[in-house]
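Notes follow once the structure below has been shown.
Every protein chain but one is kept in place in this view of the complex.
Chain nomenclature is as follows: A and B, assigned in order of appearance, with residue numbering initiated at 1 for each chain independently.
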Amino acid sequence: MAEINSSFQHANQRTMLARFFEQPSVGKMAPATAVLVYTILALWTLFVIFPLYWVLITSFKLPQTVNEGPFYIPFVDFTPSLHAWNTLIVTNFADTVRSFFNSMVIAIGSTLFCVGVGSMAAYALARIQYKPKLGSILVFVLLLIGATIITVAAGLDWKIVFSAALAIFFLLVRALSKHFTKQLTNNDILFWIISQRILPPIVVIIPIYMMFQSIGLVDTHVGLILAYACANLPIVVWLMHDFFAAIPIEMEESAQLDGATRLYIFWDIVLPLTRPGLAATTLLTMILCWNEYLLAVFLSTSNAQTMPILVAAMNAGDRGVLWWSMCVVIVVMIVPVIAMAVILQRFIAKGVLTGAVKG
Amino acid sequence: MSSSNRASVTFDKVAKSFGSVSVLEELTLAVEPGEFLVLLGASGSGKTTALRILAGLETPSSGHVKIGETNVTEMLPKYRNVAMVFQSYALYPHKTVGENIGFPLKVRGVGEAEMKAAIFDAARQVELDPLLDRYPRQLSGGQRQRVALARAIVRRPAVFLMDEPLSNLDAKLRGHMRAELKHMQHELGITTIYVTHDQIEAMTLAHRVAILEKGVLQQLATPREIYNNPANLFVAGFIGAPPMNFLKGTLKDGLFEMKGGRLGTSVKGSLEHATLGIRPEDAQISTKKAAAFTGHIYTNELIGDHTLVTADIDGQMLTVKAPKEFAGAPGDAIGIDAPANAAYLFDASTGARLR
Partner (left out) sequence: MSLADTQNIMRPGNSPAAFSARETWGEWLDKRSGTVFIAPAVILILIFAIFPTIASLVIAVSRVKLTSDGFAFRFVWFKNFSKQFFGNDQIHLLGRFNEMSLFGMAVSLAVSAWAVWWLFSSVKNGTSFVGLIGRTITALVVVGIVLMVAGTAFSGNPWGTLGTTLFYVFVGCGVQFVIGLGLALLCSQQIRGKNFFRVVFFIPLMITPLGVGYAFRMIADVTKGPFAPVWGWFGLGDFAWSADPWAARIFVIVGDSWQWIPFIFIVMLAALENVPRDHVEAAQVDGASGWQIFREITWPQIIPVAATVLLIRAIEAFKIVDLPNIMTSGGPGIATESMTLQAVFAWRSNDFGQSAAVAYLLLFVTVVICSSFFNLVVLRHLKKA
């Protein structure tokens, strides 16, 4: 008892300074550590926020305000003006709204398409056994290479060449498939789909551009929707596969016994059960489409021009960069995305999205 | 219930293996129309596999399954007209109780009014009718179990399949649901195949019990028969609580001998390595000098209405169900007697019953 008392007194006798560097209890930070931690976090918050703040206030500056040097706080060292907003939304109304509308249509369309196609594939890979034969796949790839070379080298009509190649493929597979023994598994297919993400877009964009040129899809909504859908498909399949695999299989078995078809089970049982994951994946895909620039540069000129192209257009004139107008467009692009980010973060906090990374 | 809902079920040499692992070896089993059959076994005995093969969720490696006269081995699950209750209940969390129960009818395209009536009917049978608008997460474990049952009975299947439906309930509720289940099956008269690892469930529910071990059918008989007349060492040890005592010794012309005891039995014959089985409730403590087995008390446990006394008979343990008044201390000398007709004898090497 006396010992305990003396140790209490000892603690009380410590100086304020010593206590500043000492953990008050297990799991709690010493005041000094706390000050350091919050300082770092505050500085990083500043680093994150500042560029966004600068874009925001620049959108309310007049050209001369921008050109005359740095001004920091509206109403304090410069008078905010709606000049740039006015130019974009009133004067250039048609162009701005068209870009905004294009971006919306393309982002939503390609997201729905991509999430639909991707979830179906992800679900199938989580639940249905596939056993594609390696030999058949090799035959297919060889024929594809052959057909491509013939089209390019001989200048034949691609429709005829590829139909012929497809016909030969089916005949060959029918004749040879008995002799192919090595089979792939679902995991191989999954890996194949996900690994498409490694493909740099620049590799595929020129042929896609040429392909679109020949079938008239350049500068159309459909063209960009398809291209974006394919670019984001690996992400959707990867994320959704984990969500589907986590559903207890009894529910699907029960529905199967009760007489539901696969599509019905997918639509009525499986999709509602993965709603949080589905929502998170959808938002993420939508943001990726919304922000995309490289593919848009190649595949759209004016008709299907998206917001990022409009941003870049502010740099194209001979008057230098129109910072004020550009910042308006960037703000218009960022606001919906930040709203989505706030929603997304709920899923991320729950580890919904990051679960997949943990493999 | 209409008689058309009573179907027989036949397993004909059904075997299943996953790769090189055989989980079910040539199971042959006939279930009568309207019968309540329990597949009893430890985990890994192949009982659930057998049920899933019948449901169509697994395909057998060989053999045939028949429901009624129809061979359903290759038939898709939905055409088999079987309903299954899963251990986890497999309720759809995003659907209300009513929607859950009505699901089998909805996929069949049954009309709105007819469906409503059927749902209400099924719900009333399991006393869930006031809860139709709730979601599964708002229900207790027992209520969820009833939803799963209602979903199974709503479409009047030819066969009920139940995969450990009571094992997620607490002990008290389990006893209650067991009684209800038995009553309901009797009312509906639908052929039921019930998988469990719990021998009390098996004994209380079943018309007949099929005991499986390592994919092999050990015995198929009524609960009474299984208890009174186990087919082999495994069944004898599996059924009964506390379990049957097994003593190793030799058999000479019907006389079982071991160190510390001997017992005359009704079995005629001799065997070098024999196992004697005595149920604790068949043996009694003897005060006579010439008791069949003599040793000293190892431990005793007061259960409530009786005391379990375990005696050390020269290194082999023998448990006896004694009156609750029994008051011996560990280490005390003890004698144990058993009637000849309560002695089960097994071949110690094969486990086969000697008769």
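The working rule: contacts are C-beta pairs under 8 Å (C-beta built on N, C-alpha and C of every residue); 3 or more make two chains touch, one makes a residue touch a chain.
Given the structure is predicted, the values throughout are model-derived calculations rather than measurements.
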From B:53, B:72 or B:309, residue that would touch the chain that is not displayed | B:72
Subunit A residues touching the omitted chain (full complex) | 26-29, 34, 37-38, 40-41, 44-45, 47-52, 54-55, 58, 66-70, 72, 117-118, 120-121, 123-125, 128, 130, 141, 144-145, 148-149, 152-153, 155, 189, 193, 196-208, 210-211, 213-214, 226-227, 229-231, 233, 237, 259, 261-263, 266, 287, 290-291, 293-294, 297-298, 307-308, 311-312, 315, 321, 323, 326-327, 330, 333-334, 337-338, 340-342, 344-345, 348-349, 351, 354-355, 357-359
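Rule of thumb we're sticking to: only the chains that are shown with their structure count from here on.
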Given the complex, residues on subunit A that touch subunit B span 248, 250-251, 253-261, 264, 269, 272-273, 275
Of all residues in subunit B, which touch subunit A in the complex?
-> 55-57, 77-78, 80, 82-84, 86-88, 90-94, 103-104, 107-108, 151, 155
